[in-house]
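For reference, the structure discussed in these notes is given below.
Removed from the display is one protein chain of the complex; every other protein chain stays in position.
Now for chain A:
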Amino acid sequence: MSDPILKLEGVYTDIAQYHILQGVDLEVPRGGVTMLLGRNGVGKTTTLRTVMGHWRAKTGKVLLDGQDITTLPTPQIARAGVGFVPENMGIFSDLTVEENMILAAVSGPIDPARLEWVFSAFPPLKTFWKGHAGNLSGGQKQMLSIARAMVEERRLYLIDEPTKGLAPAIISTMARALRELKEQGASILLVEQNFSVAKALGDSCVVMDDGRVVWSGEMAELATDAGLQERLMGLSMEAHQ
């Protein structure tokens, strides 16, 4: 395997008195989608937020392309090329869709060709371009949240449960957009509970339990082994749909 784009070495993260991450070792290969799976509350979101610097690793290292970013402030991590789509979407409701996108383009004006690509992936954003983001539906807000990360090329995308609570039609739109992003050679670390999406998009997979990585390997291997799913996550993920 080539050098990983992201590597976590023995990362421990506490939130208040709770020890959430308890020695996470994880590698995200360059190019392709790495699924981060596990039951609720095992530390998936905390892992992404620790990489972004929202929560600080107490011990351990976070390496982006070999560079230690463990103690860097969040804005510096973002400018190092990490795009983040949080679980709560983090859109700015008081701003228009256009203003949300302008803000996401940190390095300058939005590239028109890239914007057209974003519009082709998420047509509603073009329709509501001048509208307030707060007036969008849940699915459209999620589209905007992902579109903000996509508006500029990033070295790594951290995406937290983009299909959570969405209708199947919208999930399909999301999956198509993420596949296009992957086909462009992007590296994506994707937290996802929807196994159909995980199976369709994932190249590699990391499973967490109790604040640690308990398994990592090819997504295809996990997808075809119901016994492994049962052992790692307590039930077959097909049954989870």
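By definition in this document, contacts are C-beta pairs under 8 Å (C-beta built on N, C-alpha and C of every residue); 3 or more make two chains touch, one makes a residue touch a chain; residues count from 1.
The rule is simple: contacts and distances are computed from a predicted model.
Engineer: Would you mind picking the UniProt name of the chain not drawn here, from "Deoxyribose-phosphate aldolase", "Sulfate adenylyltransferase subunit 2", "Phosphonate C-P lyase system protein PhnK" or "Branched-chain amino acid ABC transporter permease"?
Structural biologist: Per the UniProt record, the undisplayed chain of the complex is "Branched-chain amino acid ABC transporter permease".
Engineer: Touching the left-out chain: which of A:T127, A:Q184 or A:T224?
Structural biologist: Among A:T127, A:Q184 or A:T224, only A:T127 touches the chain that is not shown.
Engineer: Considering the complete complex, identify which of A:I5, A:A104, A:C205 or A:M233 is in touch with the unshown chain.
Structural biologist: For the chain that is not drawn, the touching residue is A:A104.
Engineer: Give me the chain A residues in contact with the hidden chain, please.
Structural biologist: Residues 52, 54, 73-75, 78-79, 84, 86, 90-95, 99, 102-104, 106, 123-124, 127-128, 131, 137, 140, 148, 168-173, 175-176, 196-197, 200 of chain A touch the chain absent from view.
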